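Missing here is one protein chain; the remaining ones are kept as they sit in the complex.
Take a look at subunit A:
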Amino acid sequence: MDKDKKGLSRRDFLKTTGIATGALVGGGLIGGLVGYKVNKEGQVAGMGGHKGVGGVQAVANNRGLMFFTNMADFNILSQAVERIFPEDDLGPGAIGLGVPYFIDNQLAGNYGSNAKEYMQGPFFPGETTQGYQSRLTRAEIFKQAITRMNEEAQKKFKMEFVKLDGGQMDEIITAFQKNEVAMKGVESGFFFRLLRQATLEGAYADPIYNGNINMEGWRMKGFPGNQMTYISEIENEKFVKYELESLSSMDH
């Protein structure tokens, strides 16, 4: 079942969706389909299985820091997310997937500034059932927590966080998870949950967000990405493997 799951011509596609029979008015969808290369071959570079961090640079050469202002902070973040989602025999970890860049870039935008969230006072701690009640934005929480991680490393192990061994890093991350690290205006457990969630988002979001490089996160998981249709395989008893597709394939 591996090959040519995209062998669906545009005409077939229009037929099965009823669009060709005039089911869809307005022309928006049909117009938008022009340029969508349904049978496109030669996907993004590096499609042929993961090779750790090395083979992925080709597609990531335009990435850079939009939020963090120094590499020391960025490296702490990178090591921490790699502990949460490490490289193993299945494939790349968070660093290999570009997760640190994903998080950095998100912190520079609406996510980091909580743009779509209610941030008016007054602020009170609240019960856990009432959720996020911090005055701090995610960007402020990440910045503070990265500094605190390094301070904890100094305090516990007399070393920079990035120089710790894996087990020592885990100890510090666990302390955050258990709410044992004092933070200003937010609990460390809250930051831990943000960090864990952002790591998973970076590992599995479409590569257009600079994580999940070469769709390696999806490949490990068996998620085929942005497929147009499953109608011909939805009744298949066997697990179907597809050639992975990113949303970026719609734009070039």
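Methods note: contacts are C-beta pairs under 8 Å (C-beta built on N, C-alpha and C of every residue); 3 or more make two chains touch, one makes a residue touch a chain; residues count from 1.
One rule holds for everything that comes next: contacts and distances are computed from a predicted model.
Trainee: Among "Response regulator", "NADH-quinone oxidoreductase subunit D", "Gluconate 2-dehydrogenase alpha chain" or "Carbohydrate ABC transporter ATP-binding protein (CUT1 family)", find the name that the UniProt record gives to the complex chain excluded from display.
Mentor: Of the names offered in "Response regulator", "NADH-quinone oxidoreductase subunit D", "Gluconate 2-dehydrogenase alpha chain" or "Carbohydrate ABC transporter ATP-binding protein (CUT1 family)", the absent chain's UniProt record gives "Gluconate 2-dehydrogenase alpha chain".
Trainee: Of the listed residues A:119, A:139 or A:162, which contacts the missing chain in the full complex?
Mentor: Touches the omitted chain: A:119.
Trainee: In the full complex, which bits of subunit A touch the chain not displayed? Write them out.
Mentor: 16-19, 21-29, 31-33, 83-86, 88, 90, 93, 110-111, 114-120, 122, 124, 126-133, 170, 173, 196, 199-201, 203-206, 208-209, 217-218, 220-231, 233-237, 239-240, 247, 250
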